[in-house]
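The complex is shown incomplete by one protein chain, all other protein chains being positioned as in the whole.
The first chain written gets the first letter, and so on, giving A and B; residue counts start at 1 in each chain.
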Amino acid sequence: MLFLQLLVDGLQLGALYALMAVGFAIIFGSTRVFHYAHGTTYVIVGYVFFYLAERLALPWWLAAAIASAAAVVFGVALDRFVYRPIQRDEGSFFTVFVASFGIGVVAENLIIIFFGASFVSISTPLTRVSDIGGGIVVSYLGMFSVLVAVLLFTFLNWFLAKTDVGVALRALSENPELVRGFGLNPRKLSQYAFAIGSLLVAPAALVATCVTGLTPSAGHRVVLISIAASIIGGIGSLRGAGFGGLILGLAESLAVWKLSTGWSEAVSFIILLAFILARPSGLFGTRARV
Amino acid sequence: MVGYILNLLILVSISGILAGSLNFIIGYAGIYSMAHAAFFGVSAYTAALIAMNLSTSLLVAIPAAMAICAALSLVISLPSLRVRGEYFVVASLGLQQIAFTVFSEWKDVTGGLGGITGVPVATLFGYKLRSLGSMLTVSLVCLALVTLVIYVLVRTSFGRNLKAIRDNEVAASAFGKNATAIKTIAVAISSALCGIAGVLYAFHVSFVNPESFTVDASVLIMAMIIIGGTGTVFGPILGALIIHLLPAGLTYLTFLPARELASLQQIIYGAAMVLLMIYRPSGLIGRSNVKDTWTR
Partner (left out) sequence: MSEAPVLRLKGVNKRFGGVVAANDVDLDLPGGVVTALVGPNGAGKTTLFNLITGNLKPDSGLIELRGRSLAGIEPRGAALAGIARSFQDLRLFEQMTVFENVLSVMERSALPWQPGGRAAANARREKADATIAQVGLTNWRDARAIDLGYAEQKFLSLARILVTDASLWLLDEPASGLDPASYERFVKLVRGRLSEGITICLIEHNLDIVHGISDRIAFLDQGTVLAAGEPRAILNDPKLAAIYFGERR
């Protein structure tokens, strides 16, 4: 029974991880930016949500909407003011990474100054659980997570297949050489990539603020899991990133069966190292050697 | 006052070793490792455990820590360096996280979040390094030796190999260089040298806990390299000095809230990283990629 419960929990966690991972993959795939600040987006959403809902007592749906909008603004602003200037000057992968990392450090410590370094969370009735039979419990938030994930992925599926921007983004992810040759404005494309990619992080942050609580340094784990999922799923495959996120969520949850919670958090990174060792192209990677 | 200065200089020496060993791979080889704090921690814990269970002699702790760090570096370099450098960054980030988890969760060995306290005084040839002065002497000697090793390596064929790979790996391979092997060895050397710093740290502050070896520590070490300059062997030491003097300087700006000084420091370094990456096209690698047209 414990196993099934952990499986269910893992699916909920995996749904959120999948969203984060696909968000990262969309950004990296189409702009080739190692967006370490993806984790910062997550933290910003969480703290804005917390501030608006808890401190200013705004209705939760409004706070959530504003927080999600903040994610989009942050992502697009970074692209415009930090990444693009660097890439214009032929910045390398590592230059962009260090800049992104620096943003993360600045944001994290600003949050520490204004909110303190310990956990913040919001209490909400949505964390209540209900028994779905067989002694397995699911929280409303858990169901919410899966529902939102399904909705967003359905939307993404349509968007990436049927709209000009979406098709371009997907094509770029799989074939970075197309960047030059494409008809669409590359600047507009990267804006879309960062907007969508950042938005996808929001559900995970909102849920975490209610359930586990949030700390300023949570961003590091978030971006690493997103990267790990992208590598496991295969660089260049958006579906792969989602699948990778799901796998990591399940793995982390099931690991609790044998390990304590603290150790289970390391499981994702051990899987990451294993994949880099054995199969760097991932499960659905489009290239054997990147 | 004297004690304060001696303590500061010891910490600067230790940081100088950390920054110098990291600059060896970032500045000279273009290999970006984010796991330096993890190696620092592993060697500190190793030293603490050896001191409490085996021997307090530096001549035991230092080689042991160096060996363990070098071996550990292979965990991330062997899989990722044969693929691409970008994977190495990711692997190093992963190792940093795993290391922190190990430090916090392996309570039987590391003491969990509380860490290991009461590390005995270090000894050298039987002589107890009880005073700050003796500890400083040893630290300075270690710093000098590490800097000398790096200086020599950089000026020999190994240094040229690293720079060749950094400048143009395709050409380096085309001329017969084994890029993967060279990078793996460089990372192992860097980690081993970093291990010396961990040993000194554990004995000096006489306790180790996970808090000292987080991403924040990696940020500080990076900042030392960036501020001090990556193109020379002495730059990182200068950076270490500045980084350690900054908090002291900040306390004179009394309008700044004392509680937040650590965070303010991190903000300054983070902002410096971002601005430097935007406005200095060559990024972290010391010298400019821009042609000096006036030197012709």
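Simple rule for what comes next: a residue touches a chain if its C-beta (ideal position, glycine included) is under 8 Å from a C-beta of that chain, and two chains touch if they have at least 3 such contacts.
In this text, all values refer to a predicted model and were calculated from it rather than measured experimentally.
Enquirer: Can you list the shown chains that the absent chain is in touch with?
Expert: By the stated touch criterion, the chain not on view contacts B.
Enquirer: Among B:Thr117, B:Ser131 or B:Asn168, exactly one should touch the missing chain; which is it?
Expert: B:Asn168
Enquirer: If I consider the whole complex, including the chain that's not displayed, which of B:Met52, B:Leu140 or B:Leu153 touches that chain?
Expert: Here the residue in touch with the unshown chain is B:Leu153.
Enquirer: Please output the residues of chain B touching the missing chain, sorted low to high.
Expert: 153, 156-158, 160-161, 163-164, 166-168, 170-179, 181-182, 185, 189, 285, 287, 289, 291-293, 295-296
The definition used in the following text is that only the chains that are shown with their structure count from here on.
Enquirer: Need the CA-centroid distance for the pair chain A / chain B, whole Å please.
Expert: That gives a centre separation of 30 Å.
Enquirer: Applying the document's contact rule, which stretches of chain B touch chain A when the two form their complex?
Expert: It comes out as residues 30, 32, 34, 75-76, 78-80, 83-87, 89-91, 93-95, 97-98, 101-102, 104-105, 214-215, 219, 222, 260, 263-264, 266-267, 269-274, 277-278, 281, 283-284.
Enquirer: Can you list the chain A residues touching chain B in their complex?
Expert: 34, 82, 85-86, 89-99, 101-106, 108-110, 112-113, 217, 220-221, 224, 227-228, 231, 260, 262-263, 265-266, 269-270, 272-273, 276-278, 280, 289-290
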